[in-house]
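Note that this complex is displayed minus one protein chain, with the remaining chains in position.
Chains here go by letter, A, B and C, matching the order in which they are written, and residues are numbered from 1 within each.
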Amino acid sequence: MDFTFTEDQRLFCDNVKVFLQNEVTPEALRKSWESESGRSPELWQKLVDIGLTAMLVPEKFGGLGMNAVDFILIAQECGRAALAEPLVETALVGVPLLASLADNDERCAQLLEKIATGERRIAVGHSVNNLISDAHVADYLLLPNGNQIHLVPREQVHLVAQQSVDPSRRLFSVDWKVTEETLLTNGALGVSLLAAALNRGALGAAAQLLGLAEAMVGLAVAYTSDRKQFGKPIGVNQALKHHMANCAVKTEFAKPVLYRAAYTASTHPVHADFAVSHAKVAAGEAALLAAKNSIQSFGAMGYTWECDLHIFMKRAWALDKYWGHAGFHKNRLHQWLLNPNAKIGADKTFGEQA
Amino acid sequence: MDFTFTEDQRLFCDNVKVFLQNEVTPEALRKSWESESGRSPELWQKLVDIGLTAMLVPEKFGGLGMNAVDFILIAQECGRAALAEPLVETALVGVPLLASLADNDERCAQLLEKIATGERRIAVGHSVNNLISDAHVADYLLLPNGNQIHLVPREQVHLVAQQSVDPSRRLFSVDWKVTEETLLTNGALGVSLLAAALNRGALGAAAQLLGLAEAMVGLAVAYTSDRKQFGKPIGVNQALKHHMANCAVKTEFAKPVLYRAAYTASTHPVHADFAVSHAKVAAGEAALLAAKNSIQSFGAMGYTWECDLHIFMKRAWALDKYWGHAGFHKNRLHQWLLNPNAKIGADKTFGEQA
Amino acid sequence: MDLIYTPEQNAFRKEVRAWLAANIPAKPLASFDTQEGFEQHRAWEKTLAKGNWGMVTWPKEYGGRGCNLIEWLIFEEEYYRASAPLRVNQNGIFLLGPTLMEYGTPAQKERFITKMASGEEMWAQGWSEPGAGSDLAAIRSKAIRQGDEYVLNGQKVWSTRAVFADWVFCIFRTDPASERHHGLSFIFVPLNAPGVTVRPIPQLDGLPGFAEIFFDDVRVPVENRLGDEGQGWNIAMSTAGFERGLMLRSPARFQETAKRLVKLYREHSNDILDLSIEDAVVKCYMDAEAYALSTYQTASRLMKGGKIGSESSVNKIFWSELDQLMHETAMNILGWRAELWPQSPAAGDVGHWLDGFLFAQSGPIYAGTNEIQRNIIAERLLGMPRK
Partner (left out) sequence: MDLIYTPEQNAFRKEVRAWLAANIPAKPLASFDTQEGFEQHRAWEKTLAKGNWGMVTWPKEYGGRGCNLIEWLIFEEEYYRASAPLRVNQNGIFLLGPTLMEYGTPAQKERFITKMASGEEMWAQGWSEPGAGSDLAAIRSKAIRQGDEYVLNGQKVWSTRAVFADWVFCIFRTDPASERHHGLSFIFVPLNAPGVTVRPIPQLDGLPGFAEIFFDDVRVPVENRLGDEGQGWNIAMSTAGFERGLMLRSPARFQETAKRLVKLYREHSNDILDLSIEDAVVKCYMDAEAYALSTYQTASRLMKGGKIGSESSVNKIFWSELDQLMHETAMNILGWRAELWPQSPAAGDVGHWLDGFLFAQSGPIYAGTNEIQRNIIAERLLGMPRK
């Protein structure tokens, strides 16, 4: 029993954090909004070069053979930086799905190798989302059709762009034709792989939401420490202190929940539903509260386009509803709690594994 | 259209307020806890003498012929003073029920006259409460049995005392035998009278809850203005100010809701369900918040028996669940809102009457 | 207490309803934070003024109808019920107009009120400065008298509507040696005067709903001062007299949003999974109703000669948090569609909830943050110690 990350995991995360701080500045994000794709192939290649797309690719396919626990701190940093590139969708959601099939499917095996090197990119569809993010920069799309999972080249689909409140997000509805050639799997395996993908998607969104929450609180704390009214920094006011403290409490208690969910998704994916749902709900609440209390601390400044806060707020509002909104995830927990055999109580925290 | 009380109504209320302040002191309440009945016949007679039990008794039966709007401010004062005597149950709930039948039922007519003079007392049972308060000091009990309403002399019932968290409250379960002689009414009239009694019961509880809320905030404001820590009154702390301000907002916005409910219960009792439910929910929330924020402002002192705060807190906790808890009343509103024909929108505030 | 409308009030409601049905633009107007939408809304203000519906509580001589507050509430109810356009002219009709009537000279009233009412001259407000937000008395912009003119220098910020408006009313420091709320004066400035620079400030939705205004040796005649020199603070504080606290947000607006929310809820009642949504919808309905009832109560009291007290602080907190809850709840019902702008092909009938959600973020901030309002309630309404 050891609920800590290794020194290596922390160190790698710190390096990624510094990298993202330098590369994914608010200025860079604002600039990207003006480009048509909203994405930077150069930045993507840098993310590839430091190994991020390869983290969950099995070693035999040229990857690092890591798991969701290794990646979860990275996903948090992607949120903290409000990274627009689809790293989490690719590395945490898409890659493990392909990896589950790659032993028996040469298409998946080859694609994994090329994702690790940056030669190919993917986007992941799921019925819970309706829209697909970053389909326009993908070479292949993973698309569900009932129990089936298809791998479809982008040339074979028709994309319709949708406008999100978050100018960094690029969402698409996808028209495509189901053919035999693109089918990867179906039946029970399809069901379980789609369920696992949903959990990893929610996990990745939860991690980013927590990073976003901390980023917003950081901005608000800095602003209220600096901005003076009545001759003092506004941050001396207890009301603002308590706004920020409330955010910290939510965030601090969402973290272990997130890490447990990552662990369970890695080690016992079939038991991960409620751990993941708990994480998504807790992280969503933390991020929404951080958005609300941060804009309140900024005052009118926080309501402007030029203040960086909205970059993070809008991402938080969007991710809170992505990969299952709060209702979806609370309902999974509720159904489970109604079951008289649900393992709950003081000795059951890690009960599934015991 | 005039949403104010008359000068007479305000003046009478002020007089009652002063009377209760003098008679129903925390010391007097504490003393009453030590008596077996918990009630004071002398105090009851004084309440009778200033006309309070007669307010809603029709003039032809020796009363003042007033209505729920006239009484609602008095009911608030009963809450503010944490009056233990069953004035609200008697005057607002029981009396109008008897009055609805008195034209055709001599028993009711006579009883009304004697309630007005203080010669007789009643207690009111209702299925929503299960227990009956103050049955031990009543001469007659109004008891439901399905659609039937019975008027039963206390000698004919068996009372079992129940212990409430509020030492002022005297609750009883009642065993009794249904007989032909005690029947007052049944059928559709019974249903509608019981429904109206429930609404008046909830209305009276709501009014008392608002009075209690203001009493608690008053105690907490006085304490925090007086008590010093770090060389200043603790009330200078913004967190405590905001605790109290939040209570004030809830209370201020519950008042017009309460008064509208009283008006509707008086003038259109069959349309009063959602107005009353709204009032009960809003007043309950205001009182529970006032209890929570007041004890927090008092600190450890508020947790003691010797601090008067608990007199009011416990009454609030009890009344919030009496005459229908929040769930019961929210559910009535919810069912109504689900109806596509529900009259809602900007021009419908007083739509039922339009 | 009598909660039944008089026959006259019912007749008035009918008249409003009929006029609005006949006159409301068939197509929804563009946002008034765009040039195109601003002019569309200005035209609508002209239409309203022509029918004497611009501000029904104003005296007839200024284009109003001399209505009382209950009639005003009825007008507002019908206005929102009919989904009439938002009022681009609110700085004029709610803020400056009543102030002008109270403090203006006859010449000022004649010069300004009619053109304001007709929408011919649109007004912006210029109070906040970079160093003077919640602490409004920290104003540093100066108006130095030279002969019959004031020479203005300084900067205003968060000036709503200033990007497209014609005039701005401001507070300047006319006594350079003064401090805090002394030595300030209330002055009108045409936004096309030489030396005025307006810098748009885009808001969350990217549109320039705010502006900064820079004054660089701007000259205005002394007649542009409202009230006496040095009286600016008092005028600004009392601006619209008792009505402002009541009129800043009319309850009808929230009742109609609550109605739309209930409708959205009913439409989605089969796919709602969030166990808190039902409760939130009921609460939103109750609170919108409570706000309306509270306003009727206050209006009745004022009509009998009562004075407005800390109602405006209590109101401000209540409606702004209600507005947030209503829009958050709608977002929760909408789920994956919540982030979409209505022009998105997949948005379907998502409506303008997102716009409303963004706007609701500003509620607890503007017109005095809710933290400041809570301080006011605690200190003035409840009597808690200041220091």
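The definition used in the following text is that a contact is a pair of C-beta atoms (placed from the backbone, for glycine too) under 8 Å apart; a residue touches a chain by one contact, two chains touch by 3 or more.
All figures in this text were calculated on a predicted structure; none of them were measured in a lab.
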Partner chains on view for the chain not depicted: A, B, C
Residue, one of A:L11, A:V249 or A:V270, that touches the chain absent here: A:V249
Contacting the left-out chain in the complete assembly, out of A:R30, A:H136 or A:K241: A:K241
Option touching the unshown chain, where A:V88, A:V221 or A:L288 are the choices: A:V221
Contact with the hidden chain (one of B:V165, B:V178 or B:A222): B:V165
Contact residue for the chain not shown (choose from C:E71, C:E256 or C:E278): C:E278
Residues in chain C touching the chain absent from view: 274-276, 278-279, 282
Hidden partner chain, residues of chain B it touches: 128-131, 160, 162-166, 169, 171, 173, 228-230, 234, 237, 239-240, 288, 292, 295-296, 299-300, 302-306, 310, 317-318, 321-322, 325-328, 330-331, 334
On chain A, residues whose C-beta touches the chain left out of the figure: 1-6, 69, 217, 221, 224-225, 232-233, 235-236, 238, 240-242, 244-246, 248-249, 252-257, 259-260, 263-264, 267, 278, 281-282, 330, 333-334, 337-338, 340, 342, 344-350, 353-354
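Just so we're on the same page, only the chains that are shown with their structure count from here on.
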Geometric centre: closest chain by C-alpha means: C
Remotest chain, chain A as reference, centres from CA atoms: B
Top-ranked pair of chains - ranking by C-beta pairs in contact: B-C
CA centroid of chain A to CA centroid of chain B, Å: 52
Between chain C and chain A, distance of the C-alpha-averaged centres to the nearest whole Å: 40
Contacts with two or more other chains, residues of chain C listed in rising order: 371, 374
Residues of chain A engaged with two or more neighbouring chains: 237, 239
